[in-house]
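Entry: subunit A
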Amino acid sequence: MLQVEQLKKSFDGFQAISDANLLVPKGEVVAVIGPNGAGKSTLFNLITGHLQADSGHIRFQGKEITSMAPYKICHRGMARSFQLINIFSSLTVFENVQASVIAKHRLDQNFFRPAKKLFIEETLEILDSFELFDFKDRSCSALSYGDQKVLEIAIALGSKPELLLLDEPTAGMSSEETRRIVNLIKHLSREKGLTILLTEHDMELVFDVAQKIMVLHQGKTIAQGLPQDIRNDKSVQNAYLGETG
Partner candidate 1 sequence: MSTNNLKLIENPKGKFNTYLGLGIAAVGIIVLLLAPGFLTQYYVYLLATVFTTALLATSLNLVLGYGGLLHLHHGVFFGVGAYTVAIVTTKTSWPFAVAVLLAPLVAALIALVIGWFCVRLRGLYFGMLTLALGQLVWAIVYRWNALTNGDNGIHAIPVPEFLTSINSVYYATLLILVISLIILYIITESPFGLMLLATRDNPVRSESVGVNVKRHRLTAFVIAGFFAGIAGVLFVLVERSVAPSLLFWSESAEVLIMCLMGGLTVFMGPMLGAGILVLLSMVVGLYTEYWLLVLGLLLLLLVLFLPQGILGYLMEIYNKSQDKRGGN
Partner candidate 2 sequence: SGCGSNSPAKTEDKPVKVGIIDTYTGGAAVYASDSLDGFKLAVKEFADKGGPKIEFVTRDDEFKPDKSTSWAKELVMREQVDFLAGTTNSAGSLAVSQYAKESKVPFIVWGGMSEKITGEAGHRYVFSTLPNTAIIGKAGAAQLSKSSYKKVWLAGSDYEYGHSLINNLWSNLTTLKPDVQKMDESWWRVGETDFTPYINAIRSAKPDVLVVGTGGADMVAFMKAVKATGLNKEIPVWAHTSYDPSTLRPLGDQAPEGVMGTNPYLYNYPDTPENKAFAEAFKKEYNREPAAFALYGYMGGKFLGEAIAKAGSTDKEKIIDAMEGLTIDTPVGKATLRKEDHQVAIPMSYGVVANVNGVFTGSDLHSLNSEEIMPSVDQILKARSK
């Protein structure tokens, strides 16, 4: 599904990603872990085209997408959520998701159909499956942090992706909310057959949902494999797991 090879990216001389490699098989949940500043978000930004790679390759469904514009990558079936809340702050909850659905149907340049009447069913369905139905007419800035995080994912799903990237979907969430997200991820993966790539610092969650883990450390992939292998990997323990206890 997704293949990253020898990716490199530096900012003003600082090598944020020095050698990242990743293979995401179709239908699996893959987690990228690593300490703060390892380059996880940067890697995500490179994959989704928000940043341009210095060198290396990213292939999605067999086709090269390195440094392609984000909207084109989205059209090919990849969607993402963001680590920090990144929603359309002045729109209602409904409109937030609807905007994404409209873009999916490529009607974003349509001038003459009232937006109010478009894709109501489809949007409501998504809102419903995310338990956001009751808030649909609220301004999204009035949602709680947890609900905003959920909305963040709902927007991504509006584009009906085949591959979903989640950047720390439970960061800053309470344990109940975290559980809600875990269930959601499992649901999306098992029932909807979505391929999911995520980052998380919550190891419990990672080992719970991930079928495969990649460890990033100082911009390098230091390990990649099944969860139990990663757990026992010496270098990973030194670089990351060891610290979090």
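Simple rule for what comes next: contacts are C-beta pairs under 8 Å (C-beta built on N, C-alpha and C of every residue); 3 or more make two chains touch, one makes a residue touch a chain; residues count from 1.
The candidates came about this way: all candidates are chains of the complex that A comes from, given by their letters.
As the structure is a prediction and not an experimental result, all values here were calculated from the model.
When you check 1 or 2 against subunit A in this complex, the one that touches it is 1.
If you check the complex, the residues on subunit A that touch candidate 1 are 48, 50, 69-71, 74-75, 79-80, 82, 86-91, 95, 98-100, 102-104, 106-116, 118, 139, 155-156, 158-159.
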